[in-house]
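If you scroll down you'll find the structure; I have some questions about it.
Complex shown without one protein chain; remaining protein chains in place.
In order of appearance the chains are A and B, and numbering begins at 1 in each one.
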Amino acid sequence: MADLLAEREADTVAVAEASPSEQLLLVLDGFEGPLDMLLALGRDQKVDLTRISILELADQYLSFVAEARKVRLELAADYLVMAAWLAYLKSRLLLPEPEGEEPSGEDMAAALAFQLQRLEAMKGAAAKLFARPRLGIDVHPRGAPEDLDLRRKSVYEVTLFDLLRAYGQQRARKDAGVLHIAPVRLYSMEEAVRRLSALLGHMPDWATLASFLPGGEGGGLLTRSALAAHFAATLELAKAGRVELRQEGAFAPLYVRGRPDGSQGDAQYGDSSEEVHSHD
Amino acid sequence: MIEEAANAHQADACEAEAHGAEARTGRLRLLEALLFASAEPLDEETLAGRIGPEAGLLLEELRAHYARRGVNLVRTGGGWAFRTAVDLAPELRREEEVSRRLSRAAIETLAIIAYHQPVTRGEIESIRGVATSKGTLDLLMEHGWIRPGKRRETPGRPLTWITTDHFLDHFGLETLRDLPSVDDLRAAGLLDSRPVLLGLGTMGDDSAVGTDEEA
Partner (left out) sequence: MIEEAANAHQADACEAEAHGAEARTGRLRLLEALLFASAEPLDEETLAGRIGPEAGLLLEELRAHYARRGVNLVRTGGGWAFRTAVDLAPELRREEEVSRRLSRAAIETLAIIAYHQPVTRGEIESIRGVATSKGTLDLLMEHGWIRPGKRRETPGRPLTWITTDHFLDHFGLETLRDLPSVDDLRAAGLLDSRPVLLGLGTMGDDSAVGTDEEA
């Protein structure tokens, strides 16, 4: 812990005068999350990561968290989740292993050690990569390239990045401009009336209302709203004298048929050419 | 004794000479690299500042070395620069058209077609919130990125637009399914409400909504 603070001091001149909570904050600022911090604590053990003591590491981490809470520092949830997990791991490592199929404490410790090694390896790889001579900084291309008609290159220079960025920005602009209420796909009565009007012409006989329901699309809420809308629509159409309804008893299937003399067109709902658009 | 001393002297001289030659080669290499990497011809004074007073001599040496190669060191406008050999010009056809940047309207339209295909012009317009000039679609089609798809079976039977194989090829995609989803874009930071990204200012005015920028 002290080492860790000392290490960070090199980065920040002001750290010496900082209060303990500020110091902790500075320490936290230097990390890319709890795993990164665990790795830094692990390095403090000054042993090869393959021989690191996970138990000791857990203790160090937990004491850090305890200290942070003492100064009432708000810790990000990530750090607390890790603390809880490490406390659990510690108990698993210290208590006799229970019988069961769960991974043993040793396995869990090994998995954590592997993660730390892998992260360490990637940090090392990143450092090596960026220590390489880089184009435009250490190594240079021809400064005055002469454009030749060589590659079947497009006249327009546009990359996948340009394309994705354009789409992303377009979407973002749209999202920002409009209050976004998640669209709820419900069947409206108007839709149901139009649908029934179109279908009834083809079904002169009694048929259950259920057989008129649209099949296949959606489910749950959509299906229920379709049933409700179609039911309301049959009432509406019956009122207009365009259909007849029949039901044998409460909760029995509802039968519908077109009135033989019912007119095909309808002043109110006749615009059947209009598409019903769903917004998704 | 005298002979020995003479020999020693000679050896020293040799070593010094070898050393000198090495340093000279180093300077020649640096000169070569400077001229290669520079966007502008470099004048002798500038080069002397980097290489030393020998620069003039070394320039002549480089010029001689490259004289019969595919690249020549030439003096141009008071400076020195590497240029492809003049006699190769017929074989090094220049690009007739300097590569241009695609307008923002065109990129956006292309992106919308890619993501929403098959999509009608009316739909593109309602997504973009501006009218799409015919020129934009023509341009994208001429370029082989989009082509007409089936007609939509709705009133007016509008034409839909879809992307081509050349589109996939150009953007290095194997299939359309490899286009990042909106969620992927959001996760990658590409669907951010950051107002302007680096270098975007040149691509058109964001506030110009309601008018379509010409392609």
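Here is the rule we go by: a residue touches a chain if its C-beta (ideal position, glycine included) is under 8 Å from a C-beta of that chain, and two chains touch if they have at least 3 such contacts.
None of the values given here were measured: they were computed from a predicted structure.
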Missing-chain contact among B:37, B:74 or B:168 belongs to B:37
Pick from B:40, B:91 or B:138: which residue touches the chain that isn't shown?
-> B:91
Missing-partner contacts on subunit A, residue numbers | 32-36, 76, 78, 81-82, 84-86, 88, 108, 111-112, 114-115, 117-119, 121-126, 128-130, 132-142, 145-148, 150-151, 159-161, 164-165
What is the set of subunit B residues that contact the non-displayed chain in the whole complex?
-> 28-34, 36-37, 50, 69-71, 82, 84-85, 88, 91-92, 172, 174, 177-181, 183-184, 186-190, 192, 194, 197-198
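The rule is short, and it goes like this: only the chains that are shown with their structure count from here on.
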When centres are defined as mean Cα positions, the distance from subunit A to subunit B in whole Å is 36
